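Right, one structure below, let's go through it.
A single protein chain has been omitted from the complex, and every remaining protein chain is retained in its original position.
Let's turn to subunit A:
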Amino acid sequence: MAFIKRSFLQIVPTLFILTLIVFGLVYVAGDPVVSMLPENATQEDRAVLEEALGLNEPFYVQYVNYIKDLVTGNFGQSLQYQEPALDLVMERFPATLVLSLMALGVAIVISIPLGIFAALKRNTVLDFLISGVSIVGKAMPNYWIGIMLILFFAVIIPIFPVSGAESPIHFVLPAVTLGVALAAEITRLIRGSVLEVIEQDFVQTARSKGQKETIVILRHVFLNSLIPAVTIIGLQFPQLIGGAIVVETVFSWPGVGRLLLSSIETGDMAVVQAIVFIIALITIVANLLTDAVYRILDPRIKYK
């Protein structure tokens, strides 16, 4: 209980500071009115529209008004779409979340077996191959991977659809694209920690008890080497959502990333704020969940 209470006390000021930073950045970055007016509009036209939309107020007045609304749960109105910002974001959020979860799934399915395998076959050609591929996988920008996957698996060999999100098969290429870098990272991590655990005394003990090697690896080595992997997965999940911005653009995925991009370009403050706010919340929740999973994996970890 105390743990939850303390977390909450940390979350509120964090979110508050975050809104101020985002508000400032968007305010400086662009003028929504300019992009809303026809090219030949005059300064007069601009003043009229600014006043009509309440954008002629000084920075702090706009910010205070924004916070007042926010406290009551009102994220404001999108200038670009003339609709409540939160509705726009929530409409697209499921698509991004599903894509990120699928990518996480892809990463786990690829990396855990490969990581264990590389560790068990340490210093063999296979190990070097797996380690080499995972370094390459991490180094390749997912933007490029996406375009290459489309080229090979949708245009040259048309197995998958090029883009869109109409059916489950549309998930495959974007999820793989987004998952590859994370898979590479987790593979290397699992390999490292399996190697570390395998040298520990309790593993030797298990073996000397005469347990089967498969049981030793799965129960004693694997579970114990998961702890660092869980940390990385927990920390990386919000980053996956960030990576989704790029992948969504490549695959015409109707998620929140593209909304964020276009809202930044047009200076659509309310929408940018709403998206950043929700991503921040997810980051915090992901961190809390990571802590909780720790406790399940390793009962020695306790919180004061």
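Just so we're on the same page, a contact is a pair of C-beta atoms (placed from the backbone, for glycine too) under 8 Å apart; a residue touches a chain by one contact, two chains touch by 3 or more; residues count from 1.
Convention: contacts and distances are computed from a predicted model.
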item	value
"NADH-quinone oxidoreductase subunit C/D", "Protocatechuate 4,5-dioxygenase, beta chain", "Peptide ABC transporter substrate-binding protein" or "Cytochrome d ubiquinol oxidase subunit II" - which is the UniProt name of the missing chain	"Peptide ABC transporter substrate-binding protein"
Sole contact to the chain not displayed, among A:T187, A:T266 or A:T283	A:T266
Full-complex contact with the absent chain, from A:L120, A:A154 or A:L195	A:A154
For subunit A, the residues touching the chain missing from this view	29-31, 34-43, 45-46, 48-49, 52-53, 80-82, 88, 91-92, 147, 150-151, 154-155, 158, 161-169, 171-172, 214, 218, 249-252, 254-255, 258-259, 262, 264-267
